[in-house]
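The structure appears below as structure tokens.
The complex is shown incomplete by one protein chain, all other protein chains being positioned as in the whole.
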Amino acid sequence: MSTIVVEVMPKAELLDPAGKAVAGALARLGKSEFTAVRIGKRFELTVDGEVTDAVLAEAQKLADDMLSNSVIEDVVRVYVAETTAAGSAS
Amino acid sequence: MSTIVVEVMPKAELLDPAGKAVAGALARLGKSEFTAVRIGKRFELTVDGEVTDAVLAEAQKLADDMLSNSVIEDVVRVYVAETTAAGSAS
Amino acid sequence: MSDTTATPVPAAPAVPAASGAAAPGTVDSVANAAATPEREQPYAALGLKTEEYQSIRELLGRRPTSGELAMYSVMWSEHCSYKSSKVWLRQFGQKVSPEMTKNLMVGMGENAGVVDVGEGWAVTFKIESHNHPSYIEPFQGAATGVGGIVRDIISMGARPVAVMDALRFGAIDDRDTARVVPGVVSGISFYANCLGLPNIGGETWFDPIYQANPLVNALAVGVLRHEDLHLANARGAGNKVVLFGARTGGDGIGGASILASDTFSAGGPTKRPAVQVGDPFAEKVLIECCLELFAGDLVQGIQDLGAAGISCATSELASNGDGGMAIELDRVLLRDPSLTAEEILMSESQERMMAIVEPGKLDAFLAVTGKWDVETSVLGEVTETGRLAITWRGETIVDVDPRTVAVDGPVYDRPLAYPSWLNAVRANSASELPRPSEGPALRAQLLELIGSANLADKSWITDQYDRYVLGNTALSYPDDGGMIRVDETSGLGVAFATDANGRYAYLDPYVGAQLALAEAYRNVAATGATPVAVSDCLNFGSPENPEVMWQFSQAVEGLADGCLELGIPVTGGNVSFYNQTGDVPIHPTPVVAVMGTIDDVARRVPSGWQDPGDNLYLLGT
């Protein structure tokens, strides 16, 4: 069993109200070392067996077509996770 | 300017309804190579200047206390992103 | 038995049964239990008292298997068995006149009461608590509270049409309140809005006594035609026992029994999480699926899975039926293949239902669940044995008389004590307080009143609830009661209000309960509806504290007497004990929900001014 990780973030030039809200909360808590926050998504896709190039390409396509909306989001990265002994992606 | 990435995933033992819904949609679309999907969050925290050990520790604490809900989520990873020329985390 | 997993399911493929954790030979079968009578069992960690464990051994004539112990422990918990409240709740069935019950199609004891409202329509409603989970994880706790009460309504054969929420929180300026309130409100908002159920009212109250023990009581209303009434019973040997809805996972194992029968610190029996995660989408699909099953006359009996999960559904269905039941537990579709048999029996995974289906209708049943992408598995069938028999990995792990699990659990007539502090509290009356008569002092007092959290505008909460969906909401926020149109042609409708005042009940639980009843009754009457029925959620401290038990007995008596006086029956409700922080119980808080009927919602009376020039009258004393 393998895991493919897909990372999606809101487009940099667009509003991310959720990120802004967290940044505001941080500022109120006095955590001024963090000047901005953006919140995106992290998908873990489970694949039975090995991840072939074809499956990875399929995941990339999926990331572009369905897991993200290209009008408002960017796919940051698609990669095969190294699985730890516990089987969870790290 | 640097970016710290915080990755949060729903706890493996708990239901992830969003992941389940996406897995269902994939199956209906005939993408049977992906047998399960889990959806978590990916935060990008912007730090002005270098990320010191202290700031990274602060981010780790924040990840545990505020960016995740330890009852239902796990913090997968907290790390400093290598910034590309474009300034976005990769 | 024919093939079981019929639905072409999109999500993860069915987990092969043999991949579970328990290796062959480690199953604690009935034969094994008989052969190893002296094995020590963790009954105390599961919340059973020594005497209770002994009586299980006597009932079975041997030690229970670990699966049986799991079942008895959850079903004999306070939460599921009502063992401390039963002797008092009987009054609700006894203090009634024939007039009061003539429109009751289903009374106390079923998943929810059902009232004939005329024109061939019936309405079912019930209020229930999800207090402890909502403190631990406010969002999911409150959300799954709504989910659970809505499943009670579906299992009567009704379409859910509205919800209400009665909330009590700690001090508004306590830091933890800022965690609990938004979480609870957004949990209720999320789950009910996603189900497409209008929120037609509720209450919000702040008092430090609820600081570490907020009360989250949710009410759901359902509407059905008389002929659609369904009950939770397993009749007819050979009929299939079908589990459908979400897969079974490790959620909330030990949740109900441990959470609802002891304080939080006493960790669960396993490392499994004590919270459940709700999936309102799955529940919405389940609702539509069930309604289509009812419309097709495809289910003979049905039961929702709430606290105590499969333990509860199988034992209650079998107890209410005319025979027994045989189940292969391996057929339960799992989300987590590592679950043990005991955990599967106790799991509180949400959004599941169990139905009894005639074999000839099974294909049609599976076609409907398939249409809605609802995963379905035939677990077994109704038998003539009078026993509930469950196998796992080919061995019998449960063989019990289902009534001993679900009906004939322990009953306690617990000691009562008049509270030692009560006279002092009563003597400390408001009439002793200074009465300002000067302008500035009056002004300050008025400002304090206006600024108090309990009198403040509640629209921050109610604006997060959808009051429009379904298009039948005749009254909701900010009216005194909520009102729903039942029949679009005639305008027939029903109205609801929930009320309670923990401070009154603290001073006098008997009168306090009656005041709550009277207030809800008035609120319903003020909408133009005629009050016809009551549901209640009795939130109290530990029943093992004689003073709390006295409060409880008084409140029940007050409510029962009040209902008899007003001529409306209690159709069902919920008891929530162990609401306390350390040794300090909450104020006794009997939340009373009253339902009324109105023959045409066009005649409803909103609470706002309607037209300029109207006269104002003050009625009453």
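Going by the order they are written in, the chains are A, B and C; count residues from 1 in each one.
The rule is simple: contacts are C-beta pairs under 8 Å (C-beta built on N, C-alpha and C of every residue); 3 or more make two chains touch, one makes a residue touch a chain.
What we mean here is this: contacts and distances are computed from a predicted model.
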Task: Leaving aside the chains on screen, match the unshown one to its UniProt name from "ABC transporter permease subunit", "ATP-binding cassette domain-containing protein", "Sarcosine oxidase subunit beta" or "Phosphoribosylformylglycinamidine synthase subunit PurQ".
output: "Phosphoribosylformylglycinamidine synthase subunit PurQ"
Message: If I'm reading the header right, one chain is hidden. Which shown chains does it touch across the whole complex?
response: A, B, C
Field: Full-complex contact with the absent chain, from C:Val184, C:Ala246, C:Val285 or C:Leu538
entry: C:Val285
Task: Check the options B:Ala25, B:Leu56 or B:Val75 and report the residue that touches the missing chain.
output: B:Ala25
- line: Where chain C meets the chain that is not shown, the residues are 186, 189-190, 193-196, 279-282, 284-285, 288, 371-373, 462-474, 485, 601-602, 606, 608, 610
Message: I need the residue numbers on chain A that touch the omitted chain, in ascending order.
response: 10-11, 13-18, 20-21, 66-67, 69, 71-72
Touching residues (missing chain, whole complex) on chain B: 17-22, 24-25, 28-29, 39
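Just so we're on the same page, only the chains that are shown with their structure count from here on.
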- request: Give, as an integer number of Å, the spacing between the C-alpha centres of chain B and chain A.
  value: 6
Statement: Cα centroid separation, chain A vs chain C, in Å, comes to 38
Query: Approximately how many whole Å separate the CA-defined centres of chain B and chain C?
result: 36
- prompt: Could you say which residues in chain C touch two or more other chains, in rising order?
  reply: none
Message: Where in chain A do residues touch two or more of the other chains?
response: none
Task: Spell out the residues on chain A that touch chain B in their complex, using ranges where they run on.
output: 4, 7-9, 12, 19, 22, 25-26, 31, 33-48, 55, 58-59, 62, 66-67, 74, 76-77, 88-90
- line: Per the touch rule, the chain B residues reaching chain C in their complex are 10-11, 13-17, 20-21, 23-28, 35-36, 69, 71-72
- request: Would you tell me which residues of chain C are touching chain B in their complex?
  value: 9-13, 136-137, 140, 246, 249-251, 272-273, 275-279, 281-282, 335-336, 349-350, 373
